[in-house]
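Excluded from the complex is one protein chain; the other protein chains are retained at their positions.
Our next item is chain A:
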Amino acid sequence: MKVSMAIQSLRKSLLHRTAYLGNSPSISSFLKFSEFAVSARPRLTVTSNATLKWRTGERKCRWGDFCSSNSAHNKALGSCFYSNGVSASSNHNGSSYLELTDEELMKQCEMGTFKASGPGGQHRNKRESAVRIKHIPTGIIAQAVEDRSQHKNRASALLRLRTLLALKVRNAVNLEAYSPPKELLQILPLKSTVRGSDCGPQIGPHNPKFMLGVQALLDLLSALEGSVSDAAKLLGLSTGALSRLILSDDSLRLAANELRASKGMKPLK
């Protein structure tokens, strides 16, 4: 490859990456040119990896005391990401999933595993340590493959699961007596007229709390049939300012547009 082309591809991967990474990306993550998403935040498109062969059928193994894989999901890992949102079950609403500790959340999950190709253990040196977890109440699947240890992939997969829960699980909103929850106010720009000074500085996509705000924003949008202008009114912002907020984060933009598409509306650009 010529240098100029290489630089070109590097730059592309940089642009692509900064859309997901909050803190200025470290050179190491920035230099992962490969086909895999590196960010801790999920991409809505699922990179499928032909070398992964997920086990089907059930067998008891470590982590969560059970780990089976649902064969339908094995075949179409991506499908659930595109489903039109998942509604929260009656006894659990979506925001409370996010309040669970990692351990509590893990208890609601199944660990997917590799299909054993060969005897493993001492026989094998392949740095495949992919982890795939399925959140049983919602059917949401998150996976991580790019880290260098099983341990870290598990942590990344959990983080992704949290983001996906925020993006995918919709909670009912009472529009009659709507007052935006604090998590939502915190991600709004300071010029919002409903945002009190006690909300502190605006929280950006790289703060873990950002996803809580995103969840509340998507709940509102969903209740308003995807209308950004109606949502903007309730949030004390101009339609333009709210659109800019939505467009500022890739996963938020994709989720909002998916939601709008499901209501027959045009995507925000």
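Everything that follows uses one rule, which is that a contact is a pair of C-beta atoms (placed from the backbone, for glycine too) under 8 Å apart; a residue touches a chain by one contact, two chains touch by 3 or more; residues count from 1.
Keep this in mind: contacts and distances are computed from a predicted model.
Visitor: Among "Adenylyltransferase and sulfurtransferase uba4", "Release factor glutamine methyltransferase isoform X1", "Enhancer of polycomb-like protein" or "N(6)-L-threonylcarbamoyladenine synthase", find the name that the UniProt record gives to the complex chain excluded from display.
Guide: "Release factor glutamine methyltransferase isoform X1"
Visitor: Thinking of the whole complex, not just what is shown, which of A:152, A:206 or A:233 touches the missing chain?
Guide: Within the whole complex, the residue contacting the unshown chain is A:152.
Visitor: From the listed residues A:111, A:184, A:223 or A:252, report the one that touches the chain absent from this view.
Guide: Considering all chains, including the one not shown, the answer is A:111.
Visitor: In the full complex, which bits of chain A touch the chain not displayed? Write them out.
Guide: Considering the whole complex, chain A reaches the absent chain at 1, 3-4, 6-7, 10-11, 14, 24-28, 30-36, 49-51, 55, 59-63, 67, 111, 113-129, 131, 146-152.
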